[in-house]
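Every protein chain but one is kept in place in this view of the complex.
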Amino acid sequence: MSRSSKKSDIGKLASEGLWQNNPIYCQVLGICSTLAVTNLVLNTIVMCVGLVFTTALSSMTVSLLRSFTPRNIRMMVEVLIIAFYVIIIDVLLKAYWPEMSGNLGPYVGLIITNCIVMGRCEACGNSNPPVMAFFDGMFNGLGYSFILLIIATVREILGMGTFLGFGVPYFSTPYWDKWIIMVMPPGAFFMLGLIVWIFRTIALPKESK
Amino acid sequence: MNINTELWQAFVVCVSAAFTQNILLSYFLGVCSFVGCSREVKTAMGLGFAVIFVMTATCALNWLAYYYVLEPLGLYSFRFILFIIIIAAFVQFIEMLIDKYSPVLYQKLGVFLPLITVNCAILGAALFMVIRKYTFIVAIGYGLGSGIGWFLAIIAMAGIRQRLANERIPKGLQGPGITLFIAGIMALAFIGFTGVLQGK
Partner (left out) sequence: MVEKRWFPVVYMFTATALVSSIVLGLTGFTAQRVKANEKLTFEKAVLSVLPDVYDQSKKISGLELHKIFTEKVSPPDDSSFGAYLFKQNGQIAAYALPIEGQGFWAPIKGIIGILPDKKTITAIAFYEQNETPGLGAEIAKPQFRNQFKGKVIKDGEKPFTIARPDVALDESSVHAITGATQTSTRLEAIAYNDLKNWQEKMK
């Protein structure tokens, strides 16, 4: 593969994963974790790093094994690979960064069953070479991450008046009556619906009537 | 604990899992298929029943696996791998059974079954059941209740969306957008149940 075509392949993967086929507002996957984790920007960052890492590596591993894996057990194998990477992250965090492990704790299961990871493994890892699968996974993960960071920023500022734990001017003063609903489940749904609406309107091509 | 108090506790846990601690609207589990497959009541019913069945059965299987295999060996860190393999294998097995004995049912339901493997609610229910140290009967009640709760949520959503099918919804909001807003309102409504019944 010549260097220029490889670069344009990667460029294509990037534009798809980040914008045109974004996992959240296009494919509508990975919603569970979006809602649960976007309370705090810090937790979101940890979740996103975990997800990019898991999606890229799982997709690549599935791709490496794709010629050996029998068809009828391929889902179980994918699930096993995903669980493996997630547990490794969890074990390492528990040992070397316990506070962060505490934050990520309940969400570990959410990454394993995150439809994005499984979806990319099925859609791309099964039928493409490892390097492509890796980048596809990575860009989808990044597409997920930037949307989540937008949501988390809004939710944390409006709901708690802080950003990354630091007080934000005006929002952390008693003048701002915190929108607790932003920190609770309904707020998550509303915020996500809003983001999907905004991005679908600007990013998707207009269909003719 | 004698059988009567256990059954009563299982009942309480079942009802609270369906309403006050709805696995979808309070714990955000299983939202992907909820948003994706709730366009019509018929499809939603199919998926909902499948979820109830798989959730109850896998809660039972996972309970047995956890307390008879993992605990004696002390391998708690394996629960993720074990549970997800049991769920995936069970769904695969059911798919094969249905395909063999009722091709009609397979046509209707077949596409949902792989979707259920990745449904976070199923794994989530198994993990909660283990963390809260439920006994076997209570665990079955919990699986059943969570499944029913998920079913209720998706049926309600499908009903609402079917009503909206002829309304003029802005282009960007059609599909997942409006579903999420409706889900938000439903979540608000379910918060009202919070004080009613407390499961363990």
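Some observations on this one:
First chain written, first letter: the chains are A and B, and each begins at residue 1.
Methods note: a residue touches a chain if its C-beta (ideal position, glycine included) is under 8 Å from a C-beta of that chain, and two chains touch if they have at least 3 such contacts.
Worth saying up front: this structure is predicted, and the values here are computed from it rather than measured.
Of the listed positions B:11, B:78, B:106 or B:136, the one in contact with the omitted chain in the full complex is B:78.
Of the listed positions A:23, A:119, A:159 or A:193, the one in contact with the omitted chain in the full complex is A:159. Interface note for the absent chain: among A:87, A:132, A:151 or A:196, the touching residue is A:87.
Although one chain is not shown, part of chain A still touches it, namely residues 39-40, 43, 68-70, 72-73, 76-77, 80-81, 83-84, 87-88, 91-92, 94-96, 98, 102-103, 105-106, 156, 159-160, 180-181, 183-184. Interface with the hidden chain, as seen from chain B, comprises residues 21, 26-27, 75, 77-78, 81, 85, 131-132, 194-195, 198, 200.
As a convention for this text, only the chains that are shown with their structure count from here on.
Remark: chain A residues 25, 28-32, 35-36, 72-73, 75-76, 79-80, 83-84, 86-87, 91, 108-110, 112-115, 118, 181, 184-190, 192-193, 196-201, 204, 207 touch chain B in the complex. Residue ranges of chain B in contact with chain A, taken from their complex: 25-32, 35-36, 77, 80-81, 84-85, 88-89, 92, 114, 117-120, 122-124, 127, 170-173, 175-181, 183-185, 187-188, 191.
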